[in-house]
Every structure is written in C-alpha cells, then in structure tokens.
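Omission of a single protein chain aside, the complex is shown with its protein chains in their original locations.
After this line comes chain A, so read on.
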Amino acid sequence: MAIVAIAIQVTGAGHRRAELILVAGLEGVVPLAVAMAALTIVVRENCRELHLSLPTPHLVTIGRRLGVLGAITVAACVVYAAVAVVAGFRVGPGGGVLVWIAPTLWLAGFAALVAAISRSTVLASSAVALVWLGELFWAQTFVDNAGLRPLFLFFTTRLGDSPGWAGNRVGLLAGGLVFLVATAAVLLRPERLLTEEDA
C-alpha cells in the first residue's frame, strides 16, 4: 500500500491522493487481514481436545495467540505510520493510531466471535468479507445514518477527522471489546469447541 502510494505521488497524481491510499491501507486493509488471521486462530486447532485436557486453559492459549497477532499488528502499523509521517504524509490524528486500531479491534472481534460460534473458517471468513464489503459499498448510508455511524469502519478514509470521528472510534473500540468478551464466553464452554463428530 505504501509502495503504491509513493508510486502514485512519483507519477504526479498528487500528494492528497497518495495520502488517502495510505490511510485506506491502515483503516481498510489492516482490519481485514487481522480479522482473517484472528478467525483462523479461533477455528483451526489440530489438537483441540488435547488442549482442553491440559492444566493451561484453552482460552488462555487462544488469548496468547491473539496477543501475538495483536503485537505483530501494532508493530507493523506503527512502522507503517512512522514511515508515512517521515515521508511527509498525514495518516490521521495522533499519529494515526486510532485510524487502524479501532476498526481492527472491531472487525477482528467480530471475526473471532463468528468463528467461535460457527466453528467454520468458511462461514466466519464469508461473514467478515460480507461486512467489510457491505460497509465499503454502502459507505454513504453509514455516513448519513447516525445509528450506523459508530459501526462504520472507513470513517477516516471517507470523512477524515471531521466531527463524529472520535465518537465513531469509541464506538468501534467498545464494539470490538464486547465481541472479544462474548468470544471468551463462548470459548469457555468446551462442548462448543468440539465438532459434532467429536461430541
């Protein structure tokens, strides 16, 4: 994304356009990639039954894996944003942390919850893709509707840090935390984790 943005600027397409692409990378692509990785962590486990028999709770194991994913995401996004800022681009208020962390937490939390409930990679990834594409295609509806605005993933890309941005970020963060807590509640029930054949 950064390479594309720099290439656009080099071809003379404009600084503002390149900046928009950089923000879209943080706000649009990162959440989708992290959500797909999160649902894979929750669903795909070769040794699920063995894990459930170990003294370390399986929820803790999944939490650690999601923690590693989170750490990698933070490191990658901070480096991305830092490089962009050094190159003279603005990636959002406060160095752009809330630009990516809020939608990423929301979409990853949603992905983890659907994955935990459905126990299906296909179903969970389809649901995530549907939500992501839905928000992309009906972006104006989310912008216009006050009730949907806190759920809008691409606020910064569409409207910058205009009024309502902070509320949108808080809404996404709160939603993401609720999803993660609900995921933990589902994962605490072992019979939810074993397949029909297992149970």
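Keep in mind that, in the parts below, a contact is a pair of C-beta atoms (placed from the backbone, for glycine too) under 8 Å apart; a residue touches a chain by one contact, two chains touch by 3 or more; residues count from 1.
One rule holds in what follows: contacts and distances are computed from a predicted model.
**Student:** Name the absent chain by its UniProt protein name; which of "ABC transporter ATP-binding protein", "Ligase-associated DNA damage response endonuclease PdeM", "Acyl-CoA dehydrogenase" or "Tryptophan synthase beta chain" is it?
**Tutor:** "ABC transporter ATP-binding protein"
**Student:** Which residue among A:T40, A:T61 or A:S120 touches the omitted chain?
**Tutor:** Only one of A:T40, A:T61 or A:S120 touches the chain omitted from view, namely A:T61.
**Student:** From the list A:A33, A:L52 or A:V178, which touches the chain that is not on show?
**Tutor:** A:L52
**Student:** Identify the residues of chain A touching the omitted chain, counting contacts across the whole complex.
**Tutor:** Within chain A, the residues touching the omitted chain are 45-56, 61, 190-191, 194, 198-199.
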